[in-house]
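Some chains omitted; the rest stay in position.
As written, the chain order gives the labels A, B and C, with residue 1 at the start of each chain.
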Amino acid sequence: MESTYRQMGLSDMEYDRIKSVLGREPSLTELGMYAVLWSEHCAYKHSRKLLRTLPTTGEGILVGPGENAGAVEMGDYAIVFKIESHNHPVAIEPFQGAATGVGGIVRDILAMGARPVALLDSLRFGDPKEPRNKYLINGVVAGISAYGNAIGVPTVGGEVKFANAYSENPLCNVMCVGVVKKDRIAKGLARGPGNALMLVGARTGRDGIHGATFASEQLDETSEQKRPAVQVGDPFMEKLLIEACLELLDTPYVVGIQDMGAAGITSSVAETASRAKTGAELYLDNVPLRESGMSAYEIMLSESQERMLLIVKQGKEAEVAARCAKWGLLSAVIGRVTADGMLRVFHKGEKVAEVPVTSLTDDAPCYSLLPAPRPGTREEVPSVTDPDSTLLELLASPGISSKQWVYEQYDYMVQTNTVLRPGQDAALIRVRGTRGGIALSTDGNGRLVYLDPYEGAKAAVAEAARNVVCVGATPRAITNCLNFGNPEKPHIAYEFTQVVRGMGDACRALGTPVTGGNVSFYNETCGKAVYPTPVVGMLGVLDDILAAVTCAFKSEGDVVLLLGPDRVSFAGSELQYLQYGAPSGTPVPVDLEMEVRLQKTVLSLMKKRLVKSAHDLSEGGLAVALAECCIDQALGASVELADDTMPLPLSLFAEGPSRIIITCSPEHLHEIRRCCGEAGVPCRVLGTVVKGVLSIARAGETCLRVSVDHIISKWRG
Amino acid sequence: MKFGVVVFPGSNCDADCYNAIADIPGAQVRYVWHKDRDISDLDCVVLPGGFSYGDYLRTGAIAALSPVMESVADFAKRGGLVLGICNGFQILLEAGLLPGAMRRNSTLTFICKDVYVKVERADTPFTSLYRQGQVIKMPIAHSDGNYYADQKTLDALETTGRVVFRYCDTEGLATAEHCPNGAMNNIAGIINESGNVLGLMPHPERCSEGVLGSGEDGRMLLMSCIHHLNRGR
Amino acid sequence: MMRFRARVYVMLKQTVLDPQGSAVLRALGDLGYDGIHDVRIGKIVDLSVQAEDPDEARAKVEEIAKRLLANPVLEEFSVFLEPDAAQGV
């Protein structure tokens, strides 16, 4: 037994705990059930305590963490959204790993009764010039493309960033957004003893057994042998599931619904029964199987994709089966809800498991972290001899250059709601039945977080919110995916602790509660961890899609303004990374009060229709941001920097938070200045929009001058 | 003026087509389930884009054998208007209602972007509101739009003027460089001999509303159908 | 009734340019393999079929191949058959 439970990833202490819950030795099936539900992936053993410190409630938050996804109110509708990682599967098989990552998060949204309306993908890879990384990148993008496109959910945004720290451990986080009438939100509840537990969708095979524990382990040489854990996605089946489940949720037959993600039948049944404070009986002989001779253990732990659990009113099973059949889907009654709080499993005439439901879902141990910071680094200062070529080099760098080669492979238009497509600061999709829309952005700069986890996490939230503001939307709530190394190591524990604290502080200040998310630990290979990478998925709301703003300069003669403070640094910047290959120094902290003032001010200027374009400053600093504004309409700008004491390279290429470039008609300049003055937001006129060239001067002397054509061709690559 | 939008398992532009049509004054529209055979109430059948049967085996191959396609073939024979968009075009090819076949894009990737196409024929029921030679913008979104036909078929298409849309640049020049997917002769859309069955890869329903950022050139195609049908009454 | 294993090969006609095959050829060049030519990619469909005898089985599979598995505009197919030893029905 000892070697068995250890192989399943349980510690001696955890095993003792199971014995004391049951008052006896567990059967093999029971042991497997505890092993998956008590895995890091399912039980959040190392993160639970800290995650409880995040703000989760606020005006218009309909559903917070704990359900399958969070939900924010928008008129009569609920906007449902969540992000999830699929890092480990992607490292082993990029195409299928990414594809099944999309499938999984979509089913979470479906489990809320919502129609999935958008996907975003946040990706991190090592140097794209290395063949192995190239293979991973192409595979991941192709996998997302194949799955997302086929199910007819547009992939409207995301990010792709590169750093050596992700070379062995690529990150693949996928966010899904859904829309449902707010009085129709579905619940993952196994209500009503006697009601049927119906499994709908794919047959159950041996795939992914122990996927949940696998996701909680470090990758090492033996991961190769665990390869049968690789899952193949079937987007066609998923599309049928979406249509069938949405149709069924419109009937009175279905009282609860739950996706089958990690730990398959075990977790979906245990979670729904636990939430409803009921129990369940399962008859495994009824589960449609793909392979013969599967044991109870295998059936309970299978992670076969494209399956959903429906809790169906007793007596209505046939109606539900008929609807499923109409969509060409298998369905089966695999159990019943009971009242006694036990989960009993029968197979081949035998009772193979009998455990208290809540012991699976609530009794997993919770571990404290032992944080200790790592020593700081001395800032390496990049050298800039020729600003023109530095700008062009930055524009051509993989982190900044156009991502069209990625998003062109995604159907970002299907469903005909995409108002702002990939390429803007945030994507914007209309919510049918309203005049409004939702803006979406994912952000998380691992380099900054690595240098200062607390400030880096604040910066991630602030940037995500700023991106959403730049298209004219009010930030409302976030979902997040926390990608870290092994939390049992003190410095990783420190990073994690600080990130959660920073994220919480920023979310409180910005009024964007955390409605859900996902933690992915053990992103390490041979002891080398990824940068701590919290990915923030921001949801913003816009009342009138016709008022949306884009980042491109609009007309010659418009005034270019820089809003926000002046503090910048090279620590963690794109240019520093380009020249030194690693981040160093101390990034500029985010002044959250300033950030809030800036965002509120920009939104109020937009409401008055004074803003013709807006773009936030991020990687590459002021010069890159200006260049990015030139691209879409092929318009340039003539900019005069204030004659300050800051070294020129810093002014041009260093990075700092809370800064946005806007343009306006000259006649509105006065009003904008007045509003900014009143709000206490620094506002500087940089220059004017001109034809054909971006030029930057200081003290009357031109220090950078590049044609827009040149900018575009370098950036497009 | 009644349109029917066929729903195959895996169709995913069915609702988009439905909405774009319903937005046009005077147009009625309903869904048609792939197992239904009665389409006698319809004036125009739309086979929408998407991934019918997951694009498994070959795009459109399985859908082409569904019950509704027998009715669609009869309907077409009797002169009814049939419009196949993207996967719908692929289904028409597989069903033999239009000649040729689709191969994987020459890039081997899915491509989603706005492209320019030239209206080669403005005298069809689907294009009468365009100008002959007009260059319009429409989005494409597919992996298999690399049109193929043997030389004889291709010659026949060209000499009888059945190429209706051709990929081109903003000036209408149809060079290989402006062919996104490798399609022979830059073919983006063709019509059958009797001029009532059109298949095209670009998505008119995605450029029927300006707010979506791809212009409104596609709306004219849907309106042409209505115009044509109204004239027939 | 007996069960037969059938394997259907579906290849593009020689006259049809194969974009996937060309891409594989290019990739092989990039990987440094020389002396490779004429790469063409096709499909295999394996299936079990129940029938009274091999002739019936073959006829059934050929019909399926013609109707569904291969597109005559682009492709040609061939059918191979063997009795499924394991599973007489």
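Please note the rule applied: a residue touches a chain if its C-beta (ideal position, glycine included) is under 8 Å from a C-beta of that chain, and two chains touch if they have at least 3 such contacts.
Only a predicted model underlies this, so the values are computations on that prediction, with no experimental measurement involved.
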| item | value |
| --- | --- |
| Stoichiometry of the full complex in this file, by chain label | A x1, B x1, C x2 |
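What we mean here is this: only the chains that are shown with their structure count from here on.
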| item | value |
| --- | --- |
| Inter-chain centre distance, chain A versus chain B - centres from mean C-alpha coordinates, in Å | 36 |
| Centre distance in Å when chain A and chain C are each reduced to the mean of their C-alpha atoms | 42 |
| In chain B, residues with contacts to at least two other chains | none |
| Touching residues on chain C, where the partner in the complex is chain B | 15-20, 23, 67-69, 71, 73-74 |
| Residue ranges of chain A in contact with chain B within the complex | 142, 145-146, 149-152, 234-237, 239-240, 327-328, 407-421, 430, 545-546 |
| Residues on chain B engaged by chain A in the complex (per definition of touch) | 9-10, 12-13, 15-16, 19-20, 50-51, 53-56, 109-113, 139, 141, 203, 205-206, 209, 211-214 |
